[in-house]
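Every protein chain but one is kept in place in this view of the complex.
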């Protein structure tokens, strides 16, 4: 029951947090900014609209948003928000989840290529490229997690007495991982410094350019999917910071979402104070994240033996 | 009357020199048929030697004899058609020399006496020279000159070797007839120094004739310049005869307890031959020369196998049989190609599969066979040799062996695929494929396949008898 | 074994019949297809029969002294399945693929060699001693050589076939060397002797065999022939070569490993390292290639790498006494063998359909084909998802098992730990790059706008060709969604293969069920979202228009993102391992009329082979050709020199 509730809450609040980012950015810019619930309005607006399809597109183009959204939701199903046991878990589910998200990216990319637009193709190429690097970084982190508590599932990482967090033994290493994961978060969710969701030049976009031709409910699905994905990563970072499960479920949830909000604030701050990287520096950026994670793994070899 | 086996072709050969062309062709084929028949009689033990002091039925000799006689029959059929097509000058000489060649080779196979063997081998050089020379072109002339001169020098050295072997008897104060049978019996008492000393000259002498590098230099010239039936005989039969000379002395060495010395020499010469053949097969512009180098390679393989001993020795003798069949088939196919395209250059030959489809199949199949792929027999013989080499612990030699096999396949494959499939859009075929020039290569190939599937017990037993003398066994 | 041999007999008869009746094109095709399919069905059935299945024996003495024997154990049975499954589908496909009655003889020769290849592969797998294996292996190499040579009029095909022949001969000689060492110390051709070798000899044997078999499998750096040969052959043959034949190399490696029973960790480590190198570099070069079939061929190298990673983990786990790692490693590797055979043949068939319809191979010449060829396009996408290792495709199942093994190997120490870590990271990189590559292929070839006008008028592949593709695509999904029976079967094979290995049955069952439910959940999610979308799209207007050109008003189809540019930035990231050469005409006037730009990615193994082996050897050999210079005087000198050398050796 708790699990269903936590999943439901996550689904509900996913579009809330991007609003926080906008608020933070507006604050830094000295502006008032859009309302906190702006993303909900956007979704509703999009869902009401009709469709426009390019004559170049085929079935794949319509499948894209569906798969993107489905894979993001699937990831949330397995996530132990605030240390509450998720709806589903099994040994190895992290591998499945990251591959499921890979499927989402696959369809995202081919849907973009389906439009025959050179700009969307460019975005697709970048997405595919950076994705390969981010994946390596993430799996390196999984190696560390496995070495820390012998688990291969998100629930295993973050629930129970062996939960991974800063306070666990060898938790100091997690600092490196948190930074690395935060960097991956920015890359995977197309935030500054990898991508600028607010940019207006298609040539410099990654994620936004790929969805140029999606419209109406399709676009809503993609947007919602990316909110979920962002929430997934932000929650991941939050869970690594502190083991919330030791509190009661309600308190844990509250604290957890507070931490998640902090992560979003951090994203907002990053976006406000950093410029977007040149495109050819992005691989180096993700590689840095990989290096941090790898470094943590190497250190763990020294610590655990 | 086992001497009849070589006297028959010699007599008919001399007669054929004076016969008109058409009659001569008939005599050629009929003699070949008769010869095979007599050979089979010899195999069945119906013929006994009259001059027992000079001739005998050694198993290795009988093996070579049968192979020679078999391939000669089909080469003779081919030759008739080939001569008709090329309107050869002085055809009676060609026919006569072919028969004399057969006779002298049979004599080599039957010889038991050191000097008779030597004489017979020298005689093969002399009677085969006109076969190469028959076209009288400058190139043929040059090839013949090199063939006769180098082989004569080699054979002279072999004679010197024979003297030293005789000396080893004198030094040890043994007095037996100079036959292999009696020498083998007293081998242990022979003087080891002079025997080994003699063996050096013999392996160089007969090795020259056999085409072992670095004494092989005449071989590519002679084999490529001779008319195709003659090339097929030279490669398929003559080399075996020279090998027989080396092999008999190797047996003697082995029985005298000097097996390791002669084995090492054979392994060394074998490997050098294979490497040298590899060098020249790669990017060889002339396909007949490629086949000639391939003969050098295969003689190297045989020498290597004999040197290794054990199961490799069995492999070497199988290799000898199959190499004769396949190589003569290849030379006959190449004869068809030469007739069709009028050139020995690979670059000028292309699209065999379109222009000469039957020859293309036999040529390709021959290539597959000579590369040691099933269903042809060289597959199993090469395998035996490799197995034997590792079993005997010659790891390094086996590695060189394998490397040169790869090198040679690499060289030949390129040439053969280019010739069979590549190039030439419109080529005018000078001479088409006649039945008697297509059938013999196929029969020879088929023989190799059949012998790879089913080896008659008699042949198997003969091989076993041959190798059991020097301790070659099948199972370790 | 009677049914098994009867099955092979039927297949072979089918091949021979095709040759005999080649003048009656349709009859020959139909008759041989019938026999082939019947034979394969019988072959599959025979695996289930108690008298024929695992542990059936047969033997014969060949040429008086050479024993030949066949026996089916669980490993053989496992490898027989793809052979009997994929080959008949390729044969069915071929009915539609090669329908030119004018080239009847050629087609039938192809059919003959394909059937011969099938028989030879089946014999390789059931070979019961060293000699039988070598014999069958050579027949296999030979028949596949002729299949590669099929389009012999093209020079590239001849080159490819040549390269293939040289590699396969070198490979078989290495294998013979390995077997010869076994023979040398036991004196028999039996497999059983291998286990009694001393430990260091075992290592030597394994590495020789690994090089020999690996060259057939396409393990880096011995894969060089593969990207040339597979594209050269007709597509149904590429499907068999890539899908089935190269797995015989894997079979050989596993068989040798099992025979030797060596406990040296070096074996597992080496296999693992080879696997990682093949996997990452294979997929990298695939990204850099833009000929569909060549690209698919490089993906075979990649997948062989994944298989080798699995097997390497298995071997390492077995040595280190880590049953979960060992069991899942072997199981993952073997299952990937099966899975790869399915999706790779599917993809090659898809590529073949494209080539047949358009006559074009370069991805940047194609585009938008999914509208003209919906069945081909959708099957190809299913195959692409599977080969990228994404759920719910079958590729994911086996990759998951390998991941699972690798993660359980993280409890090891030292060098093994590092290797296992690297294996996980390589798998992740491979997965990412493979997905990138297949988004490229799908996106550029099947999606978007056709890059040529003629492409708008091509038609769908006929039903003879679509049927196998649809079947294979559904296999991909079925295995992905119902993986339990396959996982259980492969674990049974592993258990019989390595009896010492005890994998927890409950764990296996749980993993299988979990994977199954995860896949089904994913499908359910997609269906759910589809329903949601449907709900929101009711009574909505659907407008159609051109793609938004970001303000550019006169787009042409040539302006679409090309495969080359799609991949270039990724490939250049891995620069030292992939040599990129660009050819740019340059711009020298203010209004240039025409500029040309091209880039190609070269395989470092190929470059190294040329630079460090072929060129030096050719140079030295070229110099040595001086030996035959024509001077008779020096020829005599050689003889004298030889005498002198021998006499010196003799006297010293």
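Letters A, B and C mark the chains in the order given here, with residues in each chain numbered from 1 onward.
Basically, contacts are C-beta pairs under 8 Å (C-beta built on N, C-alpha and C of every residue); 3 or more make two chains touch, one makes a residue touch a chain.
The rule we apply is simple: contacts and distances are computed from a predicted model.
Not every chain of the complex appears here, and the one that does not is recorded in UniProt as "Hydrogenase-4 component E", selected from "Heme exporter protein D", "Hydrogenase-4 component E", "Cytochrome c oxidase subunit I" or "Acyl-CoA dehydrogenase". Taking the complete complex into account, the chain left out of view touches B, C.
Between the chain not shown and the residues B:28, B:47, B:169 or B:419, the one that touches is B:169. Contact with the chain not shown here comes from a single listed residue; of B:119, B:339, B:419 or B:470, that residue is B:119. Between the chain not shown and the residues B:7, B:29 or B:149, the one that touches is B:149. Across the entire complex, the residue among B:66, B:102 or B:129 in touch with the chain not shown is B:129.
Of the listed positions B:38, B:109, B:178 or B:238, the one in contact with the omitted chain in the full complex is B:178.
In the full complex, chain C makes contact with the omitted chain through residues 625, 627-634, 636-637, 640.
Residues of chain B in touch with the missing chain: 113, 115-116, 118-119, 122-123, 126, 129-130, 133, 136-139, 141-146, 148-149, 152-153, 155-156, 159-160, 163-164, 166-167, 169-171, 175-178, 193-194, 220-221, 224-225, 280, 284, 289.
One rule holds in what follows: only the chains that are shown with their structure count from here on.
Taken as a graph of touching chains, this assembly is arranged as a line, each chain contacting the next along an open chain of partners.
Comparing each chain's Cα centroid with the centroid of every protein Cα atom identifies chain C as the most central. Among the other chains, the CA centroid farthest from that of chain C is the one of B.
Averaging Cα coordinates per chain places chain A and chain B 77 Å apart. One simple way to say how far apart two chains are is to compare their mean CA positions; for chain B and chain C this gives 43 Å. Not a single residue in chain A touches at least two other chains. For chain C, the set of residues touching two or more other chains is empty.
By the touch criterion given at the top, residues 367-368, 370-371, 377-378, 381, 385, 388-391, 396, 399-400, 403-404, 407, 410-411, 413, 417, 421, 424-425, 427-429, 431-433, 435-436, 438-440, 442-444, 447-449, 510-511, 514-515, 517-518, 521-522, 525-526, 528-530, 532-533, 536-537, 540-550, 555, 557, 559-561, 565-567, 569-570, 573 of chain C touch chain A in their complex. The touching residues of chain A, counted against chain C in their complex, run 47, 49-60, 65-67, 69-71, 73-74, 77, 88, 90-93, 95-96, 99-100, 102-103, 105-106, 109-110, 112-122, 124-126, 128-129, 131-136, 138-140, 142-143, 146-147, 150, 152, 202, 212-213, 216-218, 220-221, 280, 283, 297, 301, 305. Considering their complex, residues 145-146, 149-150, 153-154, 157, 196-197, 200-201, 204, 208, 214-215, 217-218, 220, 265, 276, 278-280, 282-283, 314, 353, 368, 371-375, 379-380, 383, 386-387, 389-393, 398-399, 402, 405-407, 409-410, 413-414, 417-418, 420-422, 452, 454-455, 457, 460, 474-476 of chain B touch chain C.
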